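Every protein chain except one is present and positioned as in the full complex.
Each chain gets a letter, A, B and C, in the order it is written, and its residues are counted from 1.
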Amino acid sequence: MTTETDLKLAAESQATKANGASVPITSPLAEAQKKSDRERNLEIYRTMLLIRRLEEKTAEAYTQGKIGGFLHLYIGQEAVATGVISALEPDDHLVTHYRDHGYAIAKGCDPGRILAEMYGKSTGLSGGKGGSMHLADVKRHFWGGYAIVGGHLPLATGLAQSIKYQGKDEIVVCVMGDGSTNIGMFHESLNMASLYQLPIIYLVENNLFSMGTPLKEHTSLPEIHQKARGYGMPGDRFDGMDIDVVYEHVATAAQRARTGGGPSLLEAMTYRFRGHSMADPQFYRTKSDVEEVRSHRDPIQIHAQRQIERGVFSEADTKQIADEIDQMVIDSARFADESPFPEPEALWADVYVQEHS
Amino acid sequence: MTTETDLKLAAESQATKANGASVPITSPLAEAQKKSDRERNLEIYRTMLLIRRLEEKTAEAYTQGKIGGFLHLYIGQEAVATGVISALEPDDHLVTHYRDHGYAIAKGCDPGRILAEMYGKSTGLSGGKGGSMHLADVKRHFWGGYAIVGGHLPLATGLAQSIKYQGKDEIVVCVMGDGSTNIGMFHESLNMASLYQLPIIYLVENNLFSMGTPLKEHTSLPEIHQKARGYGMPGDRFDGMDIDVVYEHVATAAQRARTGGGPSLLEAMTYRFRGHSMADPQFYRTKSDVEEVRSHRDPIQIHAQRQIERGVFSEADTKQIADEIDQMVIDSARFADESPFPEPEALWADVYVQEHS
Amino acid sequence: MAEVTYREALAQALREEMHRDDKVYLIGEDIGHYGGSYAVTKGFLDEFGAKRVIDAPIAEMGIVGTAIGAAMDGLRPVAELMTVNFAILALDQIVNHAAKLHYMFGGQIKVPMVVRTVSGWGQLGATHSQSFEGWFAHVPGLKVVTPATPADAKGMLKSAIRGEDPVIFIEHSLLYGVKGEVPEDDNFLLPLSGAQLLREGRDITIVTYSRMAILALRAAAKLAQEGIEVEVIDMRALRPLDMQPAIESVMKTNHAVILSEDWRTLGMGAELAAQIYEHAFDYLDAPIARVASLEVPMPYSKVLERMVVPDEEKLIKAVKETLNRA
Partner (left out) sequence: MAEVTYREALAQALREEMHRDDKVYLIGEDIGHYGGSYAVTKGFLDEFGAKRVIDAPIAEMGIVGTAIGAAMDGLRPVAELMTVNFAILALDQIVNHAAKLHYMFGGQIKVPMVVRTVSGWGQLGATHSQSFEGWFAHVPGLKVVTPATPADAKGMLKSAIRGEDPVIFIEHSLLYGVKGEVPEDDNFLLPLSGAQLLREGRDITIVTYSRMAILALRAAAKLAQEGIEVEVIDMRALRPLDMQPAIESVMKTNHAVILSEDWRTLGMGAELAAQIYEHAFDYLDAPIARVASLEVPMPYSKVLERMVVPDEEKLIKAVKETLNRA
């Protein structure tokens, strides 16, 4: 199957070109925005379902030992990534925390290369060197997932500084969890972003837990969006389980950032249906806590139900998409399985850009 | 003069006893609170003038090469330290930044030992090992001046945590400059203090400059007391050049902290009449900027004028105090001059409490 | 004596000291509700309550800094930093504060604090697989402990908690499940320095610590079958360093290999080797070999990660090369 692999990599060949895009950036989700109500909502459904199904495959692969280390699933939070990316321009910049699979998919990254990265294969987005927490696709302006909590906030802020410095009309979205808002880098980053009026959105996915620590026990101000007040910055909280709501609020903040209005702090109220990572025994909540939310606020259900009621698409459409996605997941897994591990030479590659000088 | 030295050190002998007070803590400023209006205001005048005169002596000693390293004078900000300490109980805890001379004096530390510390003498408050930025007098619950900007905030927060843990009714005051509110440790400390409802006051001396960087250029929210909102904490701003105003506002926050009301963020508006340190060329402001404030808002003038007008004390009283203080400064300088430098053995003392084990 | 895991030995030490002294409390991320990211403090929140088992915000500087402040006032905090990779976020508090206060203020302040943290790897990626024990060991005012066995883990942690100085206590994520004999005595205390001879041998000395000590013993057993008698020295504590056992051993074996899991350049191996050269110069028949991690950010892919870290094969190769030189 190397031919398939080769084709895919050829198509993705600019992916490893460092720093910035070399070709116009496109993604299904972005293109769908310009299309009909039906097209747009089908693409949103497709994206959310792909995230869900690929994560399920990922969990399975982890139990099979094909994926190692820490694995943080995005199941339950699909509407946030999907809503965020659909509200952005294709060339807008994205920086996320380690819970990055959903964003990689929404940004249009190849699911086969996403899985391959988690399998530690040379065909992975980061050549197998990053793994689950460090997916990146710079040619799509997805600058990667980061695993030091809060560590990516200054980086994202610097990206925004560069965009303003160069007078570009792009913006940056920096994603983090609720627990990440307590670390010093949050403070330093938001202060600088507001002080310099940078085109950036800090998006907090408030899933009510910092690993196993409940929101009210880790922060003195559980209304996280209100932390924006400390920086003279607008803050906004909304339902992160409803894609349409997410789109609304992100679009507003994006408009503000793009037109010189400066940064925003957004808080998407969401919930993860799985543990913090695959290792999480979840002593801190009950199965019924999770069932409660899953049964009433599943973002994919909410979206499908609404669009079917609106007659925008039908049960049949969702079935067809489900079938397409099942096949896509199978193909992606096969691609990852059949891809080669990195050659030993890869070990010493890219420690420095200029080894000598 | 070793006899005088010996006497002073004998009187201060508990000073080097580690961790906490061994004898009931007293200080002139604290005692004066319980006395008459006249006594109280004379003591306040005495304290502010001693700070001013000792700083002038310090500056002179620096130019004579008796003091080395960084020297940050407190001239112009006297009303803040004096107001803060007069509003506290003698056994309340104090942690400050490197601009600590005024606080050491207000807390009742011996001026001779303060100067001796700056001279690097063994009779200094910290045995000559700390210098100007690291005065401390633990037996008076003055836990010291710290020179890593923001570095002392977590320490002060931990002191407050210990006080609450042990059920003591003391409180902590943590002093910092306006520029220090931008560093991550400010965020982490205030969040934890509010989350755990600790008995602490964070007091910002807003002298409008972070070294040479103007307030509006270093922080996105120049109304520093409003940063408290990000932590669900009360914030309060007031005139730091008026001792009576400082007393008022600090007393209120102290009462809140002492009665389980949790932490506060106070902002005292003040100004330094000298450079950031002795090395400061002050390119960032004009002589007339300083003259303007010095002539209209000198905290010592404001206090003296008001009390004389109120008939609480007279010109003659101030003259007499001035004479006493001039003598005190002369004696302190002599004590510092005549004190011995540390013995070579001191180099290896106190690296560890338990060298072996 | 009972057979318990490294994890359980640590839990015993914490539990016993918390029962003995109510000034001892724990603070760290997810040590309570979650039960500890490596399950060391599982059940502690129920047993001791939220006052003494504090689930901290993600704020490494705040966690260590407040622990220092509480220690200054006489409490005995045990701060947990989930891994040593995050400990560098708190390095200012550890290096510029905990290590300095007693000296800088002329003995007026004491900081009886323990910082528990964890080294290790296992497809965790570049930012979660580092070893920084050498950085802490560079700093006067700190004590640095790296126990390899359950017994050392328990005895040294108890001593660290009862001691008067700041201690950086570095555990290893790949050791938590390892079992060993541990005394049940409530007052089982071990000194915070002192290297230990783990295995006698006449041909060559392996100087190491933490998890690598186990690796060294396994390699030594294999080498014995080939007639190579290896002496293994476990440093146990990295500051203060007790070099005497290693130096005496090398004076006997005339050959040495330093084995550590950190990056080679400026790693622990550099100091351990330098001191052996300085004190056993005339006894060495060959240069000392340093077996350490290859100097790349840790790659995620297991095929690459395997190449980076020291293993039996690399160690055995270094031993043979050192013996066969010249």
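Everything below uses one rule, namely that contacts are C-beta pairs under 8 Å (C-beta built on N, C-alpha and C of every residue); 3 or more make two chains touch, one makes a residue touch a chain.
From a predicted model like this one, the values you see are computed outputs, not experimental measurements.
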item	value
Chains shown that the absent chain touches, full complex	A, B, C
Touching residue (missing chain; options B:P90, B:G112 or B:G131)	B:G131
Full-complex contact with the absent chain, from B:A59, B:M211 or B:M328	B:M211
Contact with the hidden chain (one of C:Y25, C:F44 or C:Y103)	C:Y103
Touch list for chain C against the chain that is not drawn	85, 88-89, 91-92, 95-97, 99-100, 103-104, 125-127, 130, 134-135, 137-141, 239, 241, 262-263, 265-271, 273-274, 277-278, 281-282, 284, 286-288, 290, 295-297, 299, 326
Interface residues of chain B (partner: the chain not displayed)	68-70, 120-121, 126, 128-131, 133-134, 146-151, 179-180, 182-184, 210-214, 217-219, 280-281, 283-284, 341-342, 344, 346-348, 351
Absent chain, residues of chain A that touch it	15-20, 124-130, 134, 136-139, 143-144, 146, 148, 151, 153-163, 165-166, 184-185, 187-189, 191-192, 195, 349-354, 356-357
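The rule we apply is simple: only the chains that are shown with their structure count from here on.
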item	value
Greatest separation from chain B - chain, by CA centre	A
Centre-to-centre distance between chain B and chain A (centres being mean Cα positions), rounded to whole Å	49
Whole-Å gap separating chain A and chain C, where each centre is the average of the chain's CA atoms	37
Averaged-CA centre spacing for the pair chain C and chain B, given as whole angstrom	40
Residue list for chain B, restricted to those that touch at least two other chains	184-185, 187-188, 191-192, 195
Set of chain C residues in contact with two or more other chains	56-57, 59, 61-62
